[in-house]
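One chain of protein is taken out of this complex; the other chains stay put.
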């Protein structure tokens, strides 16, 4: 950590600061320029993170040097992590496509959709039983009944399933049915929930928060890893910006940046990023071209009857075309679209 | 709701759309211009919100007209709501000052701080027992022990207490000690938690999410109200923007805008907005000048020892000066700084 | 345009509003719901744009229906525009790569770079003679001397050249040398400059402003088109968001969205979007996968000596690899990387 002193600081304040740092077991390195004095604190930055150094007398600025995440960082583990979901390997050479409806609404619809996405090349089935809806008056999901239907669809198709957990009280229930437990964008900062899934032995998919920096997102992954669960998949799904032409702004740069910073696999959800079905294909291709390990795409057998996010859902035939297009891009970057095990 | 049809839409698509709307019990009003055909759907917009109208064939754009919130809106209840917290009236003529440390750390420190803020004019005591920290390695709060200390400080000073609830499993516990249950910015979209506090008989303070629009924030309040709890206080605490000179950007316009849209009281937290203690005074004064009903300010008897947010905490003497300055502005806008009951 | 009246508006205000609209030659269509009265004004929305309808008594909200741009819109011209730059066709099947240094600094360096990018497959040469620098103390470009060197490099390589115009007083000078006149992101709202280039017979490349919506950007293009110059290329170069891990956030969704809204060709500048050379390749591939018609990439023979943007410049050999990678993606989406004519 570098501490920049104000021009004209009092000598006493400098001494006090150095004393505080040494008392914490850090070695101190001073450097006086014509305009500023810098104090470098060498050692474990963690002991300093909670200390209000910036408001100490004489201090102008505090600059952390080390990254706040450890277990999820490349520095800790240089090799990429492959998360194995019942044989579907996320983070390996093959690009895995997670597809399915926003919410589970009806047995017949779900089975129909599940078979169709399997046919088209999806390797994982998604579907929400618990739905975070911005209105209390909107459909909130079928709950356990939905999870049962999801399990039935898995049975019928062989596709492992991804479903969202919203409430720590449902952890055991959701984990009983899910192959991958999803933490939604709105819960990315729900640290209690992150700790819960950190104690599971199931893979966890963490969506990026609406306004989360990459650093904050990786810290949420660190919460999970710090509890012992290292099977984490990150999912970029668009961030909130001033632009309203799309529901969110897909931050495609996040993909290669995460690849530099973390060993965890990264998938992209173009459906939530765009909020409209007609942009899913170009964004899916862009994500794969940029290095994504997978895609999460909303597909609904009859979007016009969907109780949630129908505008961004693809019909099965269109989804099949998207997968074919994505596969061509995947091959161009030396990858494949995943096959079921 | 207004549905704008694409130029050159098929007559069949228009007919199908009108049919769908009528089947939902809405009356339909068409209007053909030279460039666009508009379809007005009159009736309960709620039946339409989940329908994927925007992706129906022939549709260019869907424009909702009615506001999605009801119970918290001015239209539903034109008169301002005053939330009575053990005699402290939030939303009335007097401006209430909520003050205290970020987290409860130590019995002596808390009591010392509580007495000092009372002396300076605060009418409510804040302090966190459960802390949402971005790092899993940071101090996470004292838990129930912290709540006990908070209750002791209430006993000692007579100040009602505000404390955060992070996990639905702690609802009963927190409600046992708290006079106001706080929902933090990171949980503003935690709909399960909102439902929990909607079932309490205690007042709830909802902080604005980092990237929440006013509409979304009011919908979170609607979640609480829809469960039966109408004693809601809104707390603006800065939003995330491109500007990094402050931790967040205080959206002072939110105060008068909320006053137009909702009957609920609005308080402002300048400490979290700025992230630095030296901006707390000007921002507190700005908030009151703009019409805020209260302030939430971090005060710590010894910020240099704080385990959390020390950089933005005021020392008691400085806090006392801030309250005096705020009181002058309050009088200039026809209000007072609250007195304890 | 739809005008939503407040609940409880005065009948007199409604009548006055209808009167005003009719006096402007619009036909008026009223629709009364249980909660709101809507007034549809049918006819030329332009006559209404400058009118302060939203602040008229009784008005709650004003909703424009038609798009503010005309000449650059797909509705006006459904077929894609191909901009021919001395035989290099931007917007056609081939993806054109514009490459070169941020600023022209030295004859030898420029020639070396120009030959190298030509070799690697670039079809247009970029280089700034006038540089918009955020500091007055930074290198501001060589001015006319730079333009002369650029012309010499064109002579030597056969590559048409793209260069920025910053000041209306330099229009004639820049147009004398440039094959494409560039309007930089910082001047996208410089309406006087846009009018100037609207009167040229040269193609114009308009970069998106740091915080410009797609609508505003298209309106800037409309400024150029409204003066008679329809040879316009749009260049997405990243927008400003809360994320600081990249200099800007590449809005890759802008590419397919613009393809829906406008007939103009769209290129992407991954160098400025990322602000770091190691993200240029994945972002370039993402842009092409999403449908971009071209790329603008900073290349410098010796980035370590660059006077401007060296951190985001590729060395020629790396650039050659990027072009090869991009070409593979281009083929996957049914396109090619452009050949020189």
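The letters A, B and C name the chains in turn, as written, and every chain counts its residues from 1.
Keep in mind that, in the parts below, a residue touches a chain if its C-beta (ideal position, glycine included) is under 8 Å from a C-beta of that chain, and two chains touch if they have at least 3 such contacts.
Predicted model only: the values in this text are computed from it and were never measured.
Thinking of the whole complex, not just what is shown, which of B:290, B:306, B:323 or B:337 touches the missing chain?
B:290
Which one touches the absent chain: B:39, B:147 or B:274?
In the complete complex, the chain left out is touched by residue B:274.
Footprint of the hidden chain on chain C, which residues?
Its contact residues with the unshown chain are 46, 49-56, 68, 132-139, 166-169, 186-187, 189-192, 195, 210-211, 216, 219, 222-223, 226-227, 240, 276-278, 303-304, 306-313.
Residue by residue, what part of chain A touches the chain that was omitted?
Touch set of chain A with respect to the missing chain: 2, 4, 7, 29, 31-36, 38, 40, 42-43, 61, 63, 65-66, 75, 211, 240-242, 244.
Spell out the interface residues on chain B facing the chain that's missing from view.
Here the touching residues of chain B are 211, 213-215, 239, 241-246, 249-257, 260, 273-274, 278-279, 282-283, 285-291, 325, 328-329, 331-333.
As a working rule, only the chains that are shown with their structure count from here on.
Taking the mean of the C-alpha atoms as each chain's centre, how many Å separate chain A from chain B?
From the centre of chain A to the centre of chain B is 26 Å.
Taking each chain's centre as its mean C-alpha position, how far apart are chain B and chain C in Å?
For chain B versus chain C, the centre distance works out to 39 Å.
Just how far, in Å, is the C-alpha centre of chain C from the one of chain A?
Each chain's C-alpha centroid was found; their separation is 31 Å.
Got the chain C residues that touch at least 2 other chains?
Chain C, residues with two or more chain partners: 211, 241-242, 244.
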